[in-house]
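For reference, the structure discussed in these notes is given below.
Missing here is one protein chain; the remaining ones are kept as they sit in the complex.
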Amino acid sequence: MSKQLLLATFEHADDLLSATTVAREKGLRIVDAFTPYAVHGLDRAMGLRPSRLTWVCFTFAMIGVCGMLCFEHLVASVWWPIDIGGKPWNSLPSDVPVAFEAAVFLGAFSSVIALLIVSRLYPGKKSRTVPARVTDDQFILVIEKTDATFDTEAVEKMLLCHHAVDVEQYIEKNGEFQL
Amino acid sequence: MINEANKPESLHQANESGPPMDNATIPEKELFQLNRRRFLEAAGFTFSAVALSGCTRPDPELALPFAQLPEGVRPGRKLTYASSCVDFPSGCGMLVSVRDGRPLKMEGMPEHPLSKGGLNAIAQALPLGLYDSHRLKTPQKRGEQAEWEDVDDAILKTLASIKDSGGAVRVVTPTVTGPTLKESINTFLKQFKDGSHITFDAVSHSAILDAHEKTHGARVLPHYLLAKAKVIVSFGADFLGTWISPVEFTADWRTNRVPTEDDPQMSYHVQFEGRVSLTGGKADRRYRLAPDEFGTVLNHLYALLSEKAGRKVDASKLGESPIAEADLSTLAERLWNAKGESILLCDSQTVAVQVVVNAINHLLGNYGKTLDINKPSLQAQGNDREVLKLIDELKAGKIAALFVAGTDLTHNLPEHDQLAEAISKVRLVVSLNEREDDFTSLAHYACPDHHLLESWLDAEPVCGLVCLSQPLLQPLGNTRSILESFALWSGNKSTAYEIIRTSWEKNILTRSKSKSFRKFWDQSVHDGFVQVSAEAPKVSEFKADAVVLAPQAKSGEYCLSLYTKVGLTDSRHAHNPWLQEMPDPITKVTWDNYVSLSPATAEKLGVSDGDVVAVEAGDANIELPALVQRGQHDRVIAIALAYGVKGTDRFAKIGPQWLESRLTVAEGELVGKNAAPLIDVANGSLSLTRGDVAIARTDKRHELARTQEYHSMELPRNVAPHGGEYRDVVESTTLAAFKDDPEAGMHEKHFDTSVQLWPEDHPKKGHHWGMSIDLNLCTGCSACVVACQSENNVPVVGKDEVRRQREMHWMRIDRYIDGDDDDIQVSYQPMMCQHCDNAPCETVCPVLATTHSSEGLNEQVYNRCVGTRYCANNCPYKVRRFNWFNYAHEDSLVNLALNPDVTVRARGVMEKCSMCIQRIEEGKIDAKRRGVQVADGDIQTACQQSCPARAITFGDMNDSNSEVHKTEDNPRRYGVLEEFNFRQSVSYLRVVRNRDEQHSGKDGHGEHEDHEHSEVTPSNSNNIVNLDEKRTSETGGKHV
Amino acid sequence: MSETSPLRPALVTGDKSLGDITNDISAPMAGTPSPMWWAAFLIAFSALVLGVVAVTYQIATGIGTWGLNKTVGWAFDITNFVFWVGIGHAGTLISAVLFLFRQKWRTAVNRSAEAMTLFAVMCAGLFPLIHMGRPWLAFWMVPYPNERGSLWVNFKSPLLWDVFAISTYLSVSAVFWYIGLIPDFATIRDKARPGLRKTIFSILSFGWDGSARTWLRYETVYLLLAGLATPLVFSVHSIVSMDFATSVLPGWHTTIFPPYFVAGAIFSGLAMVLTLMLIARKTMRLEDYITIKHVERMCLLMLSMGCIVGLAYGTEFFIAAYGGNPFEQFVFMNRALGPMNWAYWTMVTCNVLIPQVLWFKSIRTSLPAVFVITIFVNIGMWFERFVIIVTSLHRDFLPSSWAHYVPSLVEIATLIGSFGLFFTLFLVFCRIAPAIAIAEVKDAANVKKREVLLEARNEPPQIIDTDPVPVNVDPSMGC
Partner (left out) sequence: MNRSIVTVILLIGLFYSLVVVASSVNAWRYPDEQQGYSPKQPIPYSHRLHAGELAINCKFCHFNSLESRHAGIPSTDVCMKCHKFVTSSYEVLKEELDLADKEKRKPKTIISDKLKKLYASLDLVDPQTPNPDAKPKSIEWVRVHNLPDFVCFDHSAHVTAGVACQKCHGPVESMEQVRQFESLSMGWCVKCHQESTENGINGKPVHAPRDCAVCHH
């Protein structure tokens, strides 16, 4: 199925922000916004929930610590206990550094991989054909024309007096925007 | 390591067959036309197969069993044969362990009456001499290879004509003690009207024999029984290192050097000497005395003693004594109190001096007690007068035939060129030496003798003790036993075995009690020696009238003193890399001889270590690097003989060759320089000391390779905290202090090591191997060093690597010189892996290549080691050795000397003392096989076995009645750096010096602080200078 | 916008628009490199080649081609290792720690700092590898299931901790750096004309489209990485210091080593960042982005670190004297007065004395002066490691085994080679990736622009958040 969309282009983050806030208050459905950099407050303006990636990171870090500690214990004092410099079989202090590194390693990689998965980023993926300048110096707000009652003019006006430089109508077909 | 080697090989083969195929099919031009990527694709595919081929099996290895298994041989088992080291007149007993037909390791024979289980470094190094590709393999005719038949025909023809013409025939050998060899030489000479056997010892003791001819009417060398001596006074006699029969003397000397709590008694040993000898290092009191002043001091001593004996000596004739009168009288006192239990030894080539020595020994009633002349020693029979006579005859062209065996005549005598020229006049010159040495190159015929380990020989080092040496493998070359050669030239074609048997049946059996020769022979071969009745020349009563005071010291500015090194007593062994690389016990120098000077003299000449100096004596002169030696007499210039041997240039490229490596021997040079030209033949003897010597510095430099860079336990003052620090890693005390308190001289930082952090974690049940070394007994003779090298396949690395402090010896002997220059105290400390139970090295190895065994050993696993060197850095004793390169193993003949029980380490691997783990395992398995427990003494480490002083004890510390366990409550016991609680398995027994003062050497410094600054500091700063020079010369060394 | 204030001085000077920023920063990537770049590159590359030759020879011949001996088992190899790890740290510090503290001025340098970390750690990682007697068996350091029954590794060995620390550090900083690059790659991709360049960057940019949702997650992960990287930096150099601290060698066995090493690392790292920044600023005309302000702040940081390091040197001697361990006392006396004192005094001069001139603002703000000082600090910090390693080793417990150390040509060549590797990588990086984080700079810069704009309209800023359009307005009437 295809969606009717309005793409509003801004020159400044602040305009985008205010426009987004208003649009949301008006109960318009904001599909997404595209910005060249992380605009602070935009998530609040769009009403996005904070990311849950932190939990992924934490879990894997914990797995790293516990796993490594267990492994070290097994190696040093269960599988083949070897007398090393008269040290006790299982000396916890000497296990700490490696366990810590394992935690950091797993934590970091798990969260990065999770990011790539949830936001479907992978090498060679074609980006959606939004106007290319969003990665340069433009900000775009995408609003869905929900139904017939959607008053396109009013919304366009509103956007324009938020200094939108340009408002165009698009159709979205399976994730692709087309004029 | 072997199978690692395989993979690259198979890859290599594949590569060889790979590319040609491609190039063959495609003309090069087109090859470049098509684009690279496609080509690489294709090529890559081609070579993918090569990777697979890496997984194929190496070529099948063959296993060749015996066709007929010889009696008693078990492949892979070690067999031990009794033999004796007859290469040396001292004639030590050897047990040779043979593995699969290869003699591998020389061990001392504990039952032997003289050596008592000890063996010196040179005997330990025999295998390398045996498996030496540079030995003469065939007879030679004027330098050309020849057949025995031709050579013999030629020789016999000439001899026949000489027989008719009645020309003089001379056979020159070093001291021959073997009755059989003597006999066969004599039978050979009997054929001629004028034939005589001349005994030439490069370092002769002729004067001692001559003196006894004067005083006792017979030319005998007394058998010195040091075991019975409570007071030993030695004038320059290095009897623990090189003098006459060091191994035997060490074994005897040892008996009175072990003070215990219950019986704190020790012999008192005083040494008067010019250079610092190994023996001087062990003396309780050492006086600096130039060799040419021995006479004077002996006169005084004689006077003092005869006074006590009630006879007055005219003091006016005595002359000025260089030693304080007081010291001498106390010494005389001690000697007198120990009448019959004292001994006076003197190493002087002057007969008159030796006569006084005999007189003193007589006064003290030592003859028959500590000196045996009824069963005299035969270990030195050299006769200088005859040698000099021979030289004259040669020069006069009176000699028709000259046979030389076992000594490099021209190398060991002065005036080389005249001599060579004289020899060229001789009609028949035959050399029976083993190698192409200087004399052999002058000889018409070379008839190389077997190596000791290949031949039947016998020896009678002391009257009444006959030793046997048996062959342990088929001769490697087409050589011939000296016995056979002389027999053949006397018209008797029998083999050495037959010759020796017949001679024994004729001569030895008759001197024994037993009847059946077969039994007697078998027993003798089994034991390696037999004691029979002595046949000694009759000695008369002491002729008092023969005694005249020794002539006054001639006062040259300097006094040259030629000597031989402990590891190289004879030019014959200069071809043995183990001995060349064995550090000299005192100077720690390898691969060189040098002019050693006292610090004061060096300062006067403005030279320091490595500066080349020119020494001139008579019309001979020689240029050698200088070496500054504390404790040496300021007038003495000491140079080692037996260097500069022909053919030693072969060692030029020994050791690794790489970008910055320097040759061990410079182009066209030899190892060291021959000092024999400096020998003084003026006064009817081959005198190794002379006064008419001049020395001057040159601007050349010659870097010496020393294994130790800093020589004192006192730290350099400029960096030592609190203005001076003394690290007593070698603890010492005096007998006086020891009597009061056996723990005296104990390092204050000792503490109770029974305290453990995790006692339960590593219980040492079963065995707990440990070692204890009595530093009071260790003479630093370095036999253990070579023994270890031979047992554990330790590589030789060459001079440059030693210079870079990369020698590989698992066992080293640390040597520290402290005290005042007039009274230095030398400390020897054998240092090897201490097998700490809390080993710092183990903790740091990332790959578990070094771990601790359940039997308390610190194991090094070569095949696991990746070579991070962290263990070596963390080893407080710096005993770990790293394989910086792949050390040469391409000479397949030398490789026969490798011990198959020990892995040959590859490049990049750490190694160290394993406490001869292979012997421990073997011992345990043997015990298991016999179904018994391992008994104390069953397992002996290589170093322990060879130690002539039996200073090393090894065993199971958990075995309550093992020797090593007993040492644990010895009051002298201590551990090096014990305060760190490494819990070493190696412990040391404190040095006790027989001195009256209460303080040991170290407190001595504390006490006379004031003159210490004047005495010690220069030599210390001197050490620092050396260190710094080391650095500068290392950098600047390249263009040297 | 909370962290923006008109009082803050400009972080990006010269009144740039977003477009300008993109163009300026991506300029060095397009077009041909400047002759200056070529010169630098050629020097660096030939050094690299020299190093490659040296290492090849050493691996083929043996460690013996280094000047080491039975007493001094480590020297240049581990010195270089610690040195490069140290260099690496400031990178992470700047990008991660300053990020956590919301220091916007970092944006100018963080990208190159991260890259520097990456390359420095690469150089560092090289040395533990080639210093092994049998480098081809290095994989034995990794605990992998094996047919040895089964024999793992020694987790008690500090060297093993190193293996883990360094590899983790390398991989994490690599990821951190790449994540930061993704949006910039996207920018370049979208600016590029269709062709190879575009395809490459569209692959590298993972199909980034600047969606707000992604930005949100992205920011979270970036924060996480920064949060992880920060303790990582400290752990890594503490672990490196434990190689020495946990040994028994006097001069190594020192409890203050972890903080001492971390401080030293940051010190050397800052110096190196500054060196590189100044070079980059000159060669790539980034004067407007790397301003005097940045330089001065770095200088202040460096000065403080220099003082900490100086304190550490002092403490070592104090503890030696106060602790009363004769071996330790000797080692430090020997450092300062022994045969290798020249190394010690070089270290003190370069690390403690020379940086003191940074107290003066005039010097902090004079770029040539700063450049020279950073070079000195780099040298000094290299010598610090050399002094710690060699002077402690060459005269330890038993006087009998004291020895000297003199580097061999191969060793020196290897050191030069490591610099070659580092600079080669860095220069190439400047060509193929934006040397400055475009997105972040825009963030930092744009705030400023908005204010300018408002001033131009002389509207009070507070009305921004209120809605100018009345709700339910009749569409017919405009506003």
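Each chain gets a letter, A, B and C, in the order it is written, and its residues are counted from 1.
We adopt the following convention: contacts are C-beta pairs under 8 Å (C-beta built on N, C-alpha and C of every residue); 3 or more make two chains touch, one makes a residue touch a chain.
All values reported here derive from a predicted model rather than from experimental measurement.
Novice: Taking the full complex into account, find the residue in B:Ile917, B:Cys943, B:Val964 or B:Leu977 that is in contact with the omitted chain.
Specialist: For the chain that is not drawn, the touching residue is B:Ile917.
Novice: Check each of C:Ser46, C:Asn146 or C:Gln356 against the chain that is not shown and name the one that touches it.
Specialist: In the full complex, the listed residue that touches the missing chain is C:Asn146.
Novice: Contact with the hidden chain only, please: which chain C residues?
Specialist: Residues of chain C in contact with the hidden chain: 146-151.
Novice: Name every residue on chain B in touch with the hidden partner chain.
Specialist: On the side of chain B, residues 1-3, 7, 14, 17-18, 21-22, 25-26, 30-31, 33-35, 38-39, 41-43, 45-46, 48-50, 52-57, 60-69, 74-77, 766, 851, 853-855, 857, 859-864, 901-904, 914, 917-918, 921, 925, 928-929 touch the unshown chain.
Going forward, only the chains that are shown with their structure count from here on.
Novice: Chains as vertices, touching pairs as edges: which of line, ring, star, complete or other describes this one?
Specialist: Contact pattern: complete, every chain touching every other.
Novice: Of the pairs A-C and A-B, which shows more C-beta pairs in contact?
Specialist: A-C
Novice: Averaged over CA atoms, how far is the centre of chain B from the centre of chain C? Could you give it in whole Å?
Specialist: That gives a centre separation of 57 Å.
Novice: Using mean C-alpha positions as chain centres, tell me how far chain A is from chain C in Å, no decimals.
Specialist: 28
Novice: Starting from the mean Cα coordinates of chain A and chain B, work out the distance between those two points in Å.
Specialist: That pair's centroid distance is 79 Å.
Novice: Considering chain B alone, which of its residues make contact with at least two other chains?
Specialist: 840, 843, 848 - these are the residues of chain B that touch more than one other chain.
Novice: For chain C, give me the residues that contact two or more of the other chains.
Specialist: Residue numbers touching two or more other chains: 151-154, 156, 160.
Novice: For chain C, which residues are in contact with chain A within the complex?
Specialist: Residue positions touching the partner: 1-2, 17-19, 22, 143, 149-156, 160-161, 164-165, 168, 171-172, 175-176, 179, 182-183, 186-187, 189-191, 202-221, 224-225, 228-229, 231-232, 235, 239, 242, 439-440, 442-443, 446, 449-450, 453, 464-465, 467-469, 471, 473, 475, 478-479.
Novice: Quick check on the complex: what are the chain C residues that touch chain B?
Specialist: Where chain C meets chain B, its residues are 57, 61-65, 67-71, 73-74, 128, 131-135, 137-138, 140-141, 151-154, 156-160, 163, 243, 246-249, 326, 329-330, 333-334, 337-339, 393, 396-404, 406, 408-410.
Novice: In the complex, go through chain A and note every residue touching chain C.
Specialist: On the chain A side, the touching residues are 12-14, 18, 21-22, 25-26, 32-43, 46, 48, 50-51, 53-54, 57, 61, 71-72, 75-76, 79-80, 84-85, 87, 91, 94-95, 97-98, 100-102, 104-105, 107-109, 111-112, 114-116, 118-128, 130, 132-137, 151, 153-154, 157-158, 161-162.
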